[in-house]
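A single protein chain has been omitted; all remaining protein chains appear in their positions.
Here is subunit A:
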Amino acid sequence: MAIWFARSRNIVSSLRHNLNLSGILVQRDHSPRHAFTNSQLSSRSVFLDSFTSLRHESTAVEKQLDLVQQSDEEDPQELNFPGGKVGYTSELKFIPESSSRRVPCYRVLDENGRIIPDSDFIPVSEKLAVRMYEHMATLQVMDHIFYEAQRQGRISFYITTVGEEAVNIASAAALAPDDVVLPQYREPGVLLWRGFTLQEFANQCFGNKADHGKGRQMPVHYGSNRHSYFTVSSPIATQLPQAAGVGYSLKMEKKNACAVTFIGDGGTSEGDFHAGLNFAAVMEAPVVFICRNNGWAISTHISEQFRSDGIVVKGQAYGIRSIRVDGNDALAIYSAVRSAREMAVKEQRPVLIEAMTYRVGHHSTSDDSTKYRAADEIQYWKMSRNPVNRFRKWVEDNGWWSEEDESKLRSDARKQLLQAIQAAEKSEKPPLTELFSDVYDVKTKNLEEQELGLKELVEKQPQDYPPGFHI
């Protein structure tokens, strides 16, 4: 995006107020009006010092006048407005709607799984790399088998993550276990990485008694407080303002953790996206926003979703540092998310990551994407731009993985999944009492009555209810 710099005699002052726009926002000057103090809870935090000032004090009128009078640059080409000084020009010129050059994409591995020379990246040990690959492959197997289970009518619904395994696993690997994750719905890999078992995934999909959600949500709407993974809520983007709230909470309690939230390209059209980013920026909350730009929102292509250069350029609109990453490059995702996380926690600021990827699978099992996109487009991404294969090549080239490891992993995963599905299927569904619990902490009178009424009904006419349906 081309921006004209104010023609000012005093270059320093103009540079202080203008932004460096070559893709990554590096440094921003803070006027004394920003930031918060957190005086009540505990001692002053070190990293807040550079930004600290009591905001409400600085809005006192006398102080504002002082700021104006203190300014030594008697610069006739700068104007004073709320929000600071701004240079002016007499040239009638509009900022173009887009930059002549799109924001470049950060990548480390080429398509053949070789590290591009002179890449900036955080090295990954053999142990970590193998673990990452194993999880990516397991995720693939899991998606495949659950999808088939839905097609067989054993579960009612499923959402695959095919094509986005690198975003899922590599981002999870870059986070700390205490980082709170607020997913959209296409990030089960993060939960898998954190230790959610295949049996637990199956239990949720089957909505049985062992499901942590007690059978209350649709399949793939996982949630686990043990793993700091918030329960998925179907409406799009509602988790973004909540992520700002989580960041706020972590900031208040001075925890060494951040909020990490995911959104798709389509979700960035929701109002909550803009509000969530704006809030996180104003609160200076430690939130990492990861947008999986996979090209499609059900049948809506990104060209019909927005007119900007993707999502990365939107970060600057909210004063948020952003980066565009090749989402199918596990090493790039790992480095970017790791760096973003450190920035978010140490500097107490939000960061936006746009991961470019492709949704190889259908939107969900209720969708047939061949109806609105070319089958060979899907094939191309599935075969030639596959993130799992790409990472596998790198891991194998390092001598850390072999064909035997591969077949063993896949067959083990497959076996475990089939067993998990069988067990989950056989498992009992939640009892009637779970219909009325957890609406409140303690059941209200009307809920107790309703429960009693239903119990009586079921006892009177058990033949009208499914076999095995129990109180």
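What we mean here is this: a contact is a pair of C-beta atoms (placed from the backbone, for glycine too) under 8 Å apart; a residue touches a chain by one contact, two chains touch by 3 or more; residues count from 1.
Heads up, the rule we're going with is that contacts and distances are computed from a predicted model.
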Per UniProt, the name of the complex member that is left out, chosen from "Phosphatidate cytidylyltransferase", "N-acetyltransferase domain-containing protein", "pyruvate dehydrogenase (acetyl-transferring)" or "Exosome complex component RRP45": "pyruvate dehydrogenase (acetyl-transferring)"
Among A:P219, A:G245 or A:G310, residue touching the chain not depicted: A:G245
Touch criterion as defined above, residue of A:K214, A:R292 or A:R349 at the omitted chain: A:K214
Residue in contact with the excluded chain [from A:G83, A:P235 or A:P466]: A:P235
Sole residue of A:L191, A:M283 or A:A297 that reaches the chain not shown, by the stated touch rule: A:M283
Residues from subunit A at the interface with the omitted partner, ascending: 36-41, 54-56, 59, 180, 182, 211-214, 216-217, 221, 223-225, 230-231, 233-235, 238-246, 248-253, 259, 271-272, 275-276, 278-279, 282-283, 437-446, 448
